[in-house]
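Note that this complex is displayed minus one protein chain, with the remaining chains in position.
Which chain is which? They are A, B, C and D, in the order written, and residues in each are numbered from 1.
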Amino acid sequence: MKESEIVDMISRKLFPYILLFGLYLISYGHLSPGGGFQGGVVLASGVILICLSRGVSSAERVFPSRKLRIVEAEMFFLFLLMGAGGLLIGKYFLENFLPLGEAGEVPSGGFIFFLNIVIGLKVGAGIILICFYILKSKGE
Amino acid sequence: MTEVILILLVIFGTLSLQFKKLLNAVICLAIFSLLSSLLFYYLHAPDVAIAEAAVGAGVATVLFVVIISKTRKEEK
Amino acid sequence: MRILIYVFLGLGMFFGLLGNLGVLRFPDIYTRLQASSKCGITSLLSILIASMLIKGITPMSGRILVITLFFLITSPVASHIIGKRAWEEGLIPWRRKKPGKKEN
Amino acid sequence: MINVFLKWKIVRVILTSLYLVVGWILFTGNLAPFSIFLGFTFSFSVALFTYNIFIEEREVARRALLPRAYLLLIYLGVLIFKIYLASFKMVLTIITGDINPRVVHFRTGLRSEVARVILANSITLTPGTLTLSLDQDHLIVHWLNAKTTHSHYAGKLIKGSFEFWLKKIWI
Partner (left out) sequence: MDLNPLVLDIVIFALTGISVISMVRVIIGPTTEDRLIGLNLVVAQIVGIMVVVAVKFNRSIYLDVALVYAILGFVSILAIARYTGGKEVQK
């Protein structure tokens, strides 16, 4: 089906804003009802919008699936590494070892901020990969 | 307020099982997850509402629709 | 100011109700799409403007402004997509039968 | 020659991140320095990935990238006023049930793509008309209360003053 000019233009102009909103949800995760998982899904939905309006190949040029696979695996490794850092410095797995800021500001959660970013990138990469495979498959 | 939403949830849950055409069932499921998201939101649980809205109404609907378009359209 | 807020809230509910009546009443898909795209967006716009007026100039009304702009951009696109799908599927628009009118 | 393309790339990245920073500040509403620093960082990193989609390589007209902002605000006000007018007309139509729908084809004279898309969206929002298809400069419009089916006059009646304003803003 040929896509019309309107959908093409609007999704083109909306795509960076949706990615930025996903990053906002991730980075304000300890202050607002967002968080790593929800922000990652919003990031993925931005890429789905481009997939639907301009085809999978155009989205794959921006985010190559080979690199996405590497990002997803490395983010999980990084998550484990941060947990092990808490184990080494303090007592428990995933213990906070960064200074706490003032309540209500952005840098107030210690390393929850970095943990949220790691989880968000991992979830986003995973859902984008699932959608690429399903959209490219031939079907029956 | 919550009673109205719960009654509507039951109605749409049964309707999505009743339809023979799978696309209509998917549309009913989208409204079902929208209503449950509104219920969580009204009961002061906005993070659950965001997760429900993002997964149930967005990504799950897209995946269902794409898979239906690649297989048969009617339920036997 | 208070009167203005009441007026906008009332307008929102009025347009929502009548738009739904139009969606239930009109004969075919294109005319239903007309009713939904006009009255639906006007009802939402009135309610958002009223809540912006309630809050005054605060960070909260900035967020409501973002939601308003998003809806002004995407709502016509959604109705355009639905109309285009029906047009390409070959649904014929309903037309009033009038003996005196000349067909084009 | 390669230098020109590189320069154009840098300009596109900077423009995209500036547009994004405005959205960030409007949405968070938080003017603490760390939040603004975060906004600049995220906007720049998003712009590095998406500058090629946000601003395509062929969109080089200056007005297409930086429209006249004050005229755009006036246009938004006129548009909202016309939306309310259209809705009152639509309510009258719903109550009386007096409709005469037709499908009309016509052309537009706008050259900028953004302006054409905004024209189509405004037509969808104003009284009794609905854009069904937009192909280059050819529009197919469903009209609820058709007065004429002649292509030229129908275009004049439907477009109204939108085309004049859009021409001023984007060209």
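Keep in mind that, in the parts below, a contact is a pair of C-beta atoms (placed from the backbone, for glycine too) under 8 Å apart; a residue touches a chain by one contact, two chains touch by 3 or more.
Because the structure is predicted, anything quoted here is derived from the model rather than measured.
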Indicate each shown chain that the hidden chain touches within the full complex.
A, B, C
Missing-chain contacts mapped onto subunit C
1-2, 5-6, 9, 12-13, 16-17, 19-21, 23-24, 29, 32-33, 36, 40-41, 43-44, 47-48, 51, 53-56, 58-60, 63-64, 66-67, 70-71, 74-75, 77-79, 81-82, 84-86, 88-91
Even though one chain is hidden, which residues of subunit A still touch it in the full complex?
1, 3, 7, 11, 18, 21, 25, 31-34, 38, 42, 45, 48-49, 52-53
In the full complex, subunit B touches the hidden chain through residues 1, 4-5, 8, 12, 15, 21, 23-24, 26-28, 30-31, 34, 37-38, 41-42, 44, 46, 49-50, 53-54, 57-58, 61-62, 65-66, 68-69, 73
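Throughout what follows, only the chains that are shown with their structure count from here on.
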Which chain pair shares more contacting C-beta pairs: A-D, or C-D?
C-D
Averaging C-alpha coordinates per chain, one finds the centres of subunit C and subunit D separated by a number of Å equal to 18
Please work out the Cα centroid separation of subunit A and subunit B, and write it as a whole number of Å.
24
As a quick test, compute the distance in whole Å between the mean CA positions of subunit B and subunit D.
32
Using the touch definition from the top, which residues of subunit D touch two or more other chains?
23, 27-28, 30, 120-121, 131, 133
Where subunit C touches two or more other chains at once, by residue number
73, 77, 80, 84
Of subunit A, residues touching subunit D in the complex
4-6, 9-10, 12-13, 15-17, 19-21, 23-24, 27-28, 50, 58, 62-63, 105-107
Under the touch definition given earlier, write down the residues of subunit A that touch subunit C in their complex.
1, 4, 6-7, 10, 14
For the complex, give me every residue of subunit B touching subunit A.
46-47, 49-51, 54-55, 58-59, 62-63, 66-67, 69-72
